[in-house]
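Notes to accompany the following structure.
With one protein chain withheld, the remaining protein chains of the complex are depicted in position.
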Amino acid sequence: MRIFETQNLSRYFDGVKAVDGVSLSFESERITALIGPNGAGKTTFINLCTGLLKPNSGRIFYNNNDITNLPPHKRVLMGISRTFQISNIFPGLTVSQNIKIPLLSGGKGALDELDRLISMFGFEKKADLLASELSHGDQRLLEIAMSLATKPKILFLDEPTAGINPAEKHKILDVIESLKEDEKLTIVIVEHDMDVVFRIAERIVVMNRGKILADGSPDEIRDDEKVREVYLKGVEI
Amino acid sequence: MMLVSLVVLSSLLIPLTGNKYALYLSTKIWILVLYAIAFNVLFGYSGLLSFGHALFFSGSAYTLAILVTRLNFPLALGFVCGIVISALFSIAVGVLSLRHREIHFAMVTLAFSMLFWGIVMKWRDVTGGEDGITGVPRGLPLFWFYYFSLAVVVLSSYFIYRFVKSDLGLILEGIRENETRVQFSGHSILKYRLYAMLVSGTFTGVSGALWALLDRTVTPTISHWTFSAVPVIVTLIGGPQNFLGPAVSTLIYVIVQDIITKYTLYWQFIFGVAILAVVLFFRGGVMGIVENYIDSLMKGGR
Amino acid sequence: MPPEEMGRRDFLKYTAALGVGLVIGGGIGYTLRKPEVQVVPEKKPVVEEEKLKETIKIGHIAIFSGPFGTYGELQKRGSQLAMEEINASGGILGSKVEIVYRDSAAKSAEAVKQVRSLVENEGCDFIIGIDSSGVVLGVAEVMPEVNKLLFVTHAATHRLTEELVYKKGIKEVFRLAVPVYQDGIMAAFIAAQLPATKWAAVHPDYEYGYASWELFQKTLSKLRPDVEFVAEAWAKIGTTDFSPYISSIMEKKPEGIHTVEWGVDLFTFVRQAKQMGLFDAVKYEGGYAWINPMGYSIDAMEALKNEYPEGCWVSGRYVWMYPDTALNRKFVKAHLDRWGHYPAYSGETSYTAVYLIKRLIELTHSLDVDTHIKTLENMVIYSPAGARLIRKEDHQAIYEVPYGQIKHDPNYPIPVLENLKAVPAQEYYRHPPFEEMPPFTELYKKVMSKA
Partner (left out) sequence: MELQAIAFQLIIGLATAMLYWIVSSGLTFTFGVTRILNFAHGAFYMLGAYFTLTFFEVLHNYVVALFLGALCVGLVGALCERTLISQIYHLPIHFQLVLTFGLILIFEDLVRMVWGSVPKMISAQFVGSIPLFGKTLPMFSLYIILAGIAIALLMYLMLSKTYWGLQIRAITSNPEMAMCCGLNPTFLYATAFMFGAFLAGLGGGLTLPISSAAPGMGENIIIYAFIVTVIGGLGSIKGAFISALIIGAVESLGALFVPWLAIALPYIALSAVLLLKPEGIFGEA
C-alpha cells in the first residue's frame, strides 16, 4: 500500500535545482534508503516531504491526501515524523522533558507513553539529565525517541549514524530495525554509510543533482552501472 | 519555596513599621516585580525579546484612568477593564508580530508600543497628552493598598508560576530551545507563542493598573520605549532562566537606584557601570550567582 | 493701577507704583484682602528662643539628567545661593537650612517617588522645584498625602492652579512662577500691539505648546478680531533639522510668529529660522513680529548670543533687568558673583522659594502646614522679581514679567532687553475660573492708551 507519494517535486535555491522533478512513492512498513553524493538533494527532499521547505512546484500526498501546503506541525499530527542531520533536540531541557514535548501533541493519555519510550531507549537512569549532557549517540537515540513520541506512520531519518562510534552505531541500527518490526513503521533513511544502507534497506533510491538516478532493491542497485559510475566508484561492496 | 513564603510573610510586616516611604517603595517594588515576572514569560520562557511591554502596561493604566476619571466607572470595573484591554492588545500585537524573531520581533513590538505612545501624546482630549491623567482615585489608603497589591501580585505570580511549570510552559521552553523541533513535535509555534503573549501581556496589564492606582497619575512616560527597557534590564540582572530571578533583581534594581539617587546627581554613571559589571561578570544574573553558591556549598558539604 | 508701557528708566517709578498698586488692591474688579507686604530677604536678628528644628530641610526636585539637565542646574544656582546666604546670616530662627537635590529625570513617577523619599525618609519640611507640567500634576496629587508644602518654581501648566488647587482643593501647592498665561495670554497682548495680522506657530509637540498656542489664539482673537491664524508646525522635542517645519510655515506667508520653543530646540530653531529667512518674513518697522515667551532664558542667551536677532519680542518667567529695585540688583549681583552667570528665571523663583520658606517660618514660628497655608494665602511677597501676590483661590503668585525686544549691548556678555512692555499682572492672570474682569477690548484700549 502506498502511504506517501511525491509528484514532480522541485525546489530551487538561487537558480540551483536542489530537487528537480522528483516523483517517488513509499510503501508502508518498508525501509527505503536514500543515497547519493553530497549535494544530490536528499536532505532537501526530506525537508520538502516534512514541510520544513515549501516546494517551487509539484505535489505531496500522504494517504492520498494532498499535504503540499500544510505546515510541519500538521503533518506531524497526521503521522509524518523525522530526525535531522545534526541532532535537533532541546539541549537545555532534561531527557524526559525532551520526550514529553512531542508526546503532548498526542492529546490526553499520550503521556502514558513516556515511561515506555524511556525504557525502550534505555534512558531510565538518564531521564533527569540535561539533553546536552548526553553522549552524541544518546542524543541521536533521544531524537529518534522524540520523533517516535508523536506516533508516526512514516519516519524520515536524516543520517542517523553520522559521526557516531561503531558501538553506538549498532545500537541505533538495532533500534531502527526493531521499529519496522514492532511499530509497523515506514522508514525513509538518508545515509552515506554503505554498510548501514545494505544492512537495513529493502529498497534503495539513488539521487544525483536533484534527480533520481536509480531505484530498486539493494541487489539491483549494487549491479547498476550508472550508480557505480557516479557514486559507488571505488567503493568495495 | 520556603524562601518565597518567608519573603512574603516578612513583607506582610512592612506596613507595621510605620515608615511610609518604605511602604510606598515596597508597593512600587511589588508592582514592578509583577511587571518583570510577566515580561519574563515571554523572554525567559519563550525566548522572545519584547521591546514594547510598555504598551500593555500603559494600555491598562490608561484605560483604568480614563474610565474612572472621565466616565465615572466604578474603580473595580475600571481595574478589570484595564486588564481586559491589555489582554486584547496582547492578542492583537501577538497576531501581528509573532511571525517575527529576535531583533525583528523586538522592533515590531517597539513600533506598536511607540505608535500607542504617539496616540497617547496626540489624543489629548482623552489622554491628557503629555500631562497625562491625574486624580485617579485609589479607593484605599496606602496602608491597605499595600496589602491589596501584595495579594494581587502574589496571586498573579502564582498563576504565572503554574503556567510556566505546566505542560504549556514546557512547550514554550521547547520553543525557546529549538523552534524547529517543537514544530516537528506536532505543535503550532504561533499558537503557543500567542498563549505566552496573552499571559505576559495580561499580567503586565495587572501591574499597570496597580501602578495607576499607586501614583494616582498616568503619564506618557509609562508608554515610552524607555519604560519597556526596564524589565529587559531587570530580567537580565536577575537571570531570565529562573522564575524568581526577575523578582529578586527588581528588588535590587529599585533599591540600588533609590540609594544611588540619594547620594549623587550623577546616578546614571554609577548605574551604567553597575550594568556593565553585570553583563561582563555576572551573566547568569543574580540568581545564577546564588545558585552557583548553593551548588558549591552542597558540593563542599559532601 | 493703570497699565503702562515701560522703558528701562521708568523702572523705579513703575515698581513703586506696582507695589502700592498691589497693596491697595487697585486691580479692576479684583479686591485684595489687605495683604501684608513682606520684605523677604531682609536681615533679621537671630531670635533667642528654642529652635524649631536643628536643620530645616528643603527638598529640591528638578531635572538634572538628560537633554534638559540644564534646568536643574539653573534652579540649583538660585536655591543654593539663597541657602548659603541664609546660613551665613544665622539660618532660620537659628536653624540651619539644608537643601537636598534630587533628579526627576523629567518623569512623573520618578518625581513622585522622590517627593515621598524626601519627606518620609529624609525628613524634608518643604518641597520646591519641579520642571515640567506632566511631572507637576503628578506630584501635586501626592502633596496632601505627604502633608507638606510644594513651591513650584518652574512648571507652568495652568491646569495645576486652575484644576488641582482651585477646583480640587489641593491646598498644599503654591506656584511662584508665572503660568502659561505669560506664554499665551500675555504674548497675545504684545502681539495685539504689532501690525501683523497673519500669525503662525512653531511649537514643541507636547502639552505646553498646545496650551500656549490655544491661549494665544483665544486672547488675540478677542483683542484683535482682524487677525488670522494661518499655519502651525509641531516639532518633536529634540528636532535637529527644523527646516521642513520652517518652510511649511513660510508657505502660508505669516506676518507674525508665536513660538514657545525652548532649550536646545530653541537654539536650533532660531539659528535655522534666521538662515531660512523666517525672521525677514515677519519684519516690521519696529523689529520682528516674533514672540517667544521663554526666549529670554539665560541658557538661550548664553548659547545664541548675537545670533538671536535684535528686535524680537521675548520674555521669561523673570528677566534679570526687571524690576530695577535694590533687591533685584542685589540678587543679580550676588548670583553673578557666586556663579558667574546672570540668574535664570527658574533661578529667581528657586531663590525666592527658599527665602519665602524662611520668612514663613519666622512669621509663624511653626512648621504646621495648615498655619503656613493660611499665612500664605493673599500674602504679598517682595522678591527680586518684584511684588508677588499669592492669590488665595489658586495659590498662584501673581506678579508681572515684561516682554522686551532683544538688544545686543557690548557692555553685557549676553543680549539685553529694551522697550520693555508690561501689563499689570493681575489683569492677565485671568483665565477661567478667574474671568470676572472687564472685556478684553476695554483692557486692550487701556494698554494701548498707555503705549
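Letters are used for the chains, namely A, B and C, taken in the order the chains are written, and counting of residues starts over at 1 for each.
What we mean here is this: a residue touches a chain if its C-beta (ideal position, glycine included) is under 8 Å from a C-beta of that chain, and two chains touch if they have at least 3 such contacts.
These figures come from a predicted structure and were not determined experimentally.
In terms of the touch definition stated at the top, the absent chain reaches B, C within the entire complex.
Of the candidate positions B:I14, B:I29, B:L236 or B:V286, contact with the hidden chain is made by B:L236.
Interface note: of B:R70, B:H104, B:R162 or B:K191, the residue touching the hidden chain in the full complex is B:H104. In the complete assembly, the contact with the undisplayed chain comes from B:M114, out of B:M114, B:I133, B:I160 or B:I222. Within the full complex, the residue among C:L52, C:V100 or C:I237 touching the omitted chain is C:I237. Note that of C:G59, C:G91, C:G184 or C:G263, the residue touching the chain absent from this view is C:G263. Annotation for chain C: contacts to the undisplayed chain at residues 64-70, 72-73, 205, 231-241, 243-245, 247-248, 250-251, 263-264, 267-268, 271-272, 274-277, 299, 302-304, 307. Touching the omitted chain from chain B are residues 43, 49, 96, 99-100, 102-104, 106-108, 110-112, 114-115, 117-119, 121-122, 225, 229, 232-233, 236, 266, 268-269, 271-276, 278-280, 283.
What we mean here is this: only the chains that are shown with their structure count from here on.
The chain closest to the protein's centre is B, with centres computed as averages of CA atoms.
Chain C has its Cα centroid 78 Å from the Cα centroid of chain A. Averaged Cα coordinates give chain B a centre that lies 39 Å from the centre of chain C. Centroid to centroid, with C-alpha atoms defining each point, chain A and chain B lie 43 Å apart. The multi-chain contact residues of chain C, meaning those touching 2 or more other chains, do not exist; every residue touches at most one other chain.
Considering their complex, residues 167, 170-171, 173-174, 176-178, 180-189 of chain B touch chain A. Listing the residues of chain B that touch chain C in their complex gives 19-21, 24-25, 28, 121, 124, 128-132, 134-135, 142, 211, 215-217, 219-222, 258, 261-262, 265, 267-268.
Against chain B, the residues of chain C that register as touching in their complex are 64-65, 72, 101-103, 106-109, 112-114, 116-117, 119-122, 132-135, 137-138, 140-142, 145-146, 157, 159, 164, 168, 205-208, 210.
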